[in-house]
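Scroll down for the structure; my scribbles are underneath it.
Only one protein chain is missing from this complex, and each of the others stays in its spot.
Chain naming follows the written order as A and B, and within any one chain the residues start at number 1.
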Amino acid sequence: MTLEFFFMQMLNGLTIGSIFILLSSGLTIVFGLQGITNCAHGVFYMLGAYLAIKVVMPLAGNYWLALVIAFLFNFGLGCLMEYTGIRFLVQNKREGTHVLVLTLGFAILIRELVKITWGAVPQLAEAPAILQGTLTVGSVTYPVYWLFVIAFTAAIMATLGFLFMRTGLGILVQSITMNSEVTQALGTNAPRINTAVFGLGTGIAGIAGVLSSPILGVEPNMVFDLLIVLFVVIIFGGLGSLLGVVVSGVIVGMIISFGTALMTGMIAKILAFVVMIAILLVRPLGLFGKTGILD
Amino acid sequence: MAEQKGCNGISRRSFIKLASGGVIAVSANWFLPKFSWSAGDEIRIGGIFELSGGLSTIGVEQAKGAELAVKQINATGGVVSNKPGALGRPVKLILEDTESKVATGLAKAKKLVERDKVHILNGIVMSSISMAIQEYIKEQKIPFVNSGSGNEEIVHPPHCGRYFFKGTYGNPQIVLAAQYGAKKHGGRWYFIADNYSWGYNCTKFFKQAIERVVKLEVAGEDYPPFNSDNYAPYITKIKSANPDGVAIGVCGGGYARFIKQARQMGLKTFFHHNFYSRPDVKAAGDTSLGMTAGTNFLIENPKIPRAKKFAEDFKAFTGDYPGGTGADGFNSIEVICKAIHEAGSTDPEKIVDALENIAFKEGIITPVYQFRKCDHMATFGVHTIEVVQDPKYQYDSKLIEEVKDPDQLLTPCGKTGCEESMKKG
Partner (left out) sequence: MEKNSLSFLRRSAWGWIGGILLFLGAALLPLLFELSSEASYLQYTAVRMMILGLYAMSFDLLFGFTGIFSFGHAAAFGASAYASAIFFTRFQVTEPMIVILGGLALAVLVSVFVGYLSSRVGSVAVFLVTFASTEVMQLIAFSNPAGLTNGENGISGIKRTAVLGLFSVKPELNFYYFTLLILVVSYFLLRKTVNSPLGDVFQGIRGNAERVRFLGYNVEQYKIVSFAISGLFAGAAGSLNALHEGTVAPEVLSWFLSGDAVLFTVLGGPGTLIGPILGASIIVLVQEILSDFLREWLVFVGMSYVVLILFLPKGLFPMFSRIFQNRVNRPSNLSATTK
């Protein structure tokens, strides 16, 4: 294994890890703090990608616009889903599994609708012109666009981190989870914050869809493809922790990247699952987890 | 405890009444035997394809080819007869989707044979589904012409049989197209193929093919899971290995993804893909230019002027020009209808005899299309093509050379082990 090989695999790990991080960030807040098992998280990922490749790019040709629209649309749709279905179930004190079934049904529904509208054939998007091509440093050549994905993810996570840790939003969400009545009594509009936070997560998932569309491609099965890896990431990182998601996303991305290269893709997948089961058994809190949703 | 609330205002009773009425009405239609005006008259072909799921890129095109052939034969008789239809009877193609799943594919095959009473089955790309159906038709004694599976395992024992015909090329034939690249660029090759039997066979036969023309040096081989998202780790390995060429056996969504990701990552090595597929090459776009591949079908084939007309008809029918799979789907229907016409009947035994003896000269794929008697595998020419930018055809397949001895890697007749299963009774 040469140094150049090592660097490139590392960058591969960071690139794929970035997509994991973006998708997991929404999920860890929703699943970890709000206790909602959202199987439909992949829907927003998929819709972001499809909106970009089928609507915004053909009509307007502007990749940056696609990113913005993907965020806004999926933010709105996420809020809608939370406000109608999920809140209904939570307020009626239904079992957690009901949310799971609801979101699963919603995911299947949207996936089939996408197939009906745009067909099931996988597509690959084009990276924006200024980001095409490769960058060579020493003996390492890497696509510019992939480096952009890493940088952009870092920027988004920094913003989210600021939002949650410096503005007190994180504490607010946590306190809503721990004791909604008291928090509301203290003057917070808890339902609205829950909705907004949910929508934030789904909006970011939409951005991830646009970002990954030139790399991983666009197809209806995006809805379920990465879902299980995301759960591995958030459990490893610790539910409810954004820092955990970043660290864990990078590590899992590296494991998959190096694992695939050095062993076979199948063994890497098996390894990921075994690791997750082990974590759940031994240390359900993961690296940085605070809450005990899992026990 | 409170009574369960019914749906939105409709009383539970009326809802049940409505729903049961609906279910009964639909089921009655479903349970009653199918009635159609000319049920005895038409020739029914069961078209079973991967219309959704991992292989839908090729499955959909294959089905369109079949539909076009049926349309033309019904309109004018096509190359089958000088009257509309075959044997003067209309041809009906009943389409079913395997959903790329074995259980669904088998259930649909049963439906076609037992409910729709088709005279012959046609289609399929996934070899696992093909093998399950092959098992089924052995008992039912209904002929099945597979027009899409490249995995030659399906004509090995115990899968081969009297009623089963393999209509398109297999790996031992198509890999020969790689010999051009080996002669031109060198013998040091990296092999990357999907992690299942078709992929392993791609690599195995690629090696055999290349060995016959140059001294082969294996720079590396990998088997990513089928339809992987992310080929970057493998691409990095290929870059480090610095081969003369990369022999690719990746299909489904990964076909375009691998090529695109590789070129994005700056891998400039020469690529050869197992088979040319128009939808996949289009998805990969400019990154597919310069790649060579094998194909059995050429739009502008000096030996087959009719191919070009077919391509134009296909474009009019679907909006785009055909790749190899569309041609295979089309050709297979023509072969079947021609066989039925020559047999003079829809009796399965007569159809099988006619297929065994057919020498189809008017087809769009090859000057003389026939099946080997020993294992019912179709034989025809193999072309090496290069993907080029073309104002008319977009990512077109430009003929580089025709492979001199396309049967060189096939198991000779007499040694296939299938000879016994070809007997009647």
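Here is the rule we use: a contact is a pair of C-beta atoms (placed from the backbone, for glycine too) under 8 Å apart; a residue touches a chain by one contact, two chains touch by 3 or more.
These numbers were taken from a predicted model, which means no experiment stands behind them.
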item: Displayed chains contacting the withheld chain; value: A, B
item: Selected residue (touches chain absent from view) among A:Ala60, A:Ile116 or A:Ile130; value: A:Ile116
item: Touch residues of chain B, complete complex, unshown partner; value: 1, 3-8, 12-13, 16, 23, 26-27, 30-33, 51-52, 97, 101-103, 106-107, 110-111, 114-115, 117, 127-128, 131-132, 135-136, 153, 158, 195-197, 226
item: Interface with the undisplayed chain - residues on chain A; value: 35, 37, 85, 88-89, 94, 96-98, 100-102, 104-113, 115-116, 228, 231, 235, 266, 269-270, 273-274, 276-277, 280-281, 284, 292-295
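To be clear about the criterion, only the chains that are shown with their structure count from here on.
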item: Distance between chain centroids, defined by C-alpha means - chain A, chain B (Å); value: 37
item: Complex contact set, residues of chain A against chain B; value: 2, 4-5, 8-9, 12, 15-16, 115, 120-124, 126-127, 134, 136, 141-143, 145-146, 214-217, 219, 225-226, 256-258, 260-261, 264-266, 269
item: Contact set on chain B toward chain A in their complex; value: 52-53, 56-57, 60, 195, 223-225, 228-230, 232-234, 236-237, 239-240, 252-253, 256-257, 260-261, 264-266, 279, 283-285
